[in-house]
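Here's a slice of the assembly, chains where they normally sit.
Chain IDs A and B follow the sequence of writing; residue 1 opens each chain.
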Amino acid sequence: MTRVDVLTAGETMMALRATGPVRLGSGFTAGIAGAESNVAIGLGRLGHTTAWAGRVGSDEAGHLITRTLRAEGVDASAVHRDTAAPTGLIMFEQRLPDVTRVHYLRAGSAGSRLCREDVEALPFEPRIVHITGITPALGPSCRDAVTALCRLARARNAQISLDVNHRPRLWSRAAAAEALAPLAAAADRVIASPDELTLLGDGKPDAIAAQLLDGGAAEVVVKNGDEARSYTADGAHAVPAHRVDLVDSIGAGDAFAAGYLSGLLDGLDVEARLRRAHSAGAFAVQTRGDWEGLPYRDELDLIGLPEGAALR
Amino acid sequence: MTRVDVLTAGETMMALRATGPVRLGSGFTAGIAGAESNVAIGLGRLGHTTAWAGRVGSDEAGHLITRTLRAEGVDASAVHRDTAAPTGLIMFEQRLPDVTRVHYLRAGSAGSRLCREDVEALPFEPRIVHITGITPALGPSCRDAVTALCRLARARNAQISLDVNHRPRLWSRAAAAEALAPLAAAADRVIASPDELTLLGDGKPDAIAAQLLDGGAAEVVVKNGDEARSYTADGAHAVPAHRVDLVDSIGAGDAFAAGYLSGLLDGLDVEARLRRAHSAGAFAVQTRGDWEGLPYRDELDLIGLPEGAALR
């Protein structure tokens, strides 16, 4: 049984980023992407111990995923190499400076075959178990896996953090709302955009946050590009985001979650952890890739330097 | 005799874009460029049938041009492979974010040897014949070819569309004005910048547009980076351009023309076709290349999405 700060699980794919228009024959750079592993990498860079569980194919893409996670210091010892299905693929093409096209080859992927057995006996003792609303959207066995993770969290006295992360292409709002209800009920920390929050209750953000706190949550964080607002028993606290030029918005939400959980683990107060969440998000949107530009702990204060700064 | 929505002709060159300063030894990416073929490609992407006529050399660059046009769905069956002259070359170097240096190796090129015989019996039945003010600037035989195209248009009941497209390096304003006069007189649709419009008449834009309408034109479109204004028998209609960050201005005018003609072919009203013209232009200036980023019909509504949108 290994002690880790955060345990998370989900599907991670090989990520191909087109270097130009795909239909014109442009090539791709390769990496990995997955909301949960993005968060684990972000936490690792900030100095926390993490583990990620999931399935990869018995192929080169699967090796790329485990190599990358190990490189980033994420414990990947529990990753399951599935010999019966390939690693899923996600392709990004920046169609316009502000519009990115996302294409999946994940139907029947190894990652979507995650099941209860994969996670219910994981040899980790986490302080926090982090889940997202993407995993239950991948099918019944994935939904069971998330439920089992929540049970494991409870059994091992870990808090549960839920990032709603709604993906409209994967399921309907109705299906999402139904599947997310028990997860939100179990979660100690809920992170959502204002729009996502409406999947978890009725009324305005304030009202839904109140319902979640009533239902047992310790904190509800609602964020958009401009601001994050935390609801706790002590009331609501809002912190504005950094104003930066956007380079690539992919992964910004995961960065935010990593920064927030890092602050929580470090015992920062509400506003300080929202500030750290925003800092991590600012790195994400100013750099290419899902997680490649996430900050190391000693880089957090680079946000806010004067324009054109050279660290010489 | 093949029915097409738009028939056009002119010189298309191999386009080399420097990846850095040429005098420092930077390399080049290769593609094709030509105002008329840019318009044909743009129309093809919007779902219209098109044909392009012109000369290319009997060399690899010539094959690149015909391969690219075919790939984009432009009928290139009438392209003439000239064994006596090479395909012309256009080189682009982005000297500063806002300044692009253009260099030509087109003297004596195959494309500039286009002549009356190449076009007078083209086996196409077009709804619109599109010409630009670049072709007549390439020499007397090219000028004859454009005149012959106008005759063909009249004979086959096609409208004539003229994009003035003045290139000061190719000829003087006086020479241009003289050569363009009969083309403007023949044209049903005239597209020009405010400055170009003064090549076609005297006075302010409103006055020159009125002269052209009096002379038989059905519509005069005057556009700059901020706004487009259409003059018809029904009066003037202005539509502002989209506000977007400029990535590469090359090809913006051709995109505008393609969008405008697409709207015309679809029977859109004046303002709707200017809006489509602006949308096509907005794609052009936000992407690299003469035509590579032009929109497909199902992409037209990507302009105006919120910042950082991911189509997932």
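Here, a residue touches a chain if its C-beta (ideal position, glycine included) is under 8 Å from a C-beta of that chain, and two chains touch if they have at least 3 such contacts.
Here the structure is a predicted model, which means the values were calculated and not measured.
Counting all copies of the one sequence in the full complex of this file gives 6, of which 2 are shown in place.
As a working rule, only the chains that are shown with their structure count from here on.
If each chain is reduced to the centroid of its CA atoms, chain A and chain B end up 46 Å from each other. Touching chain A in their complex are the following residues of chain B: 244-245, 247, 283, 286-288, 292-293, 299, 302-303, 305-312. Interface residues of chain A, counted against chain B in their complex, comprise 20-21, 24, 95-102, 167, 169, 225, 246, 249-250, 252, 285.
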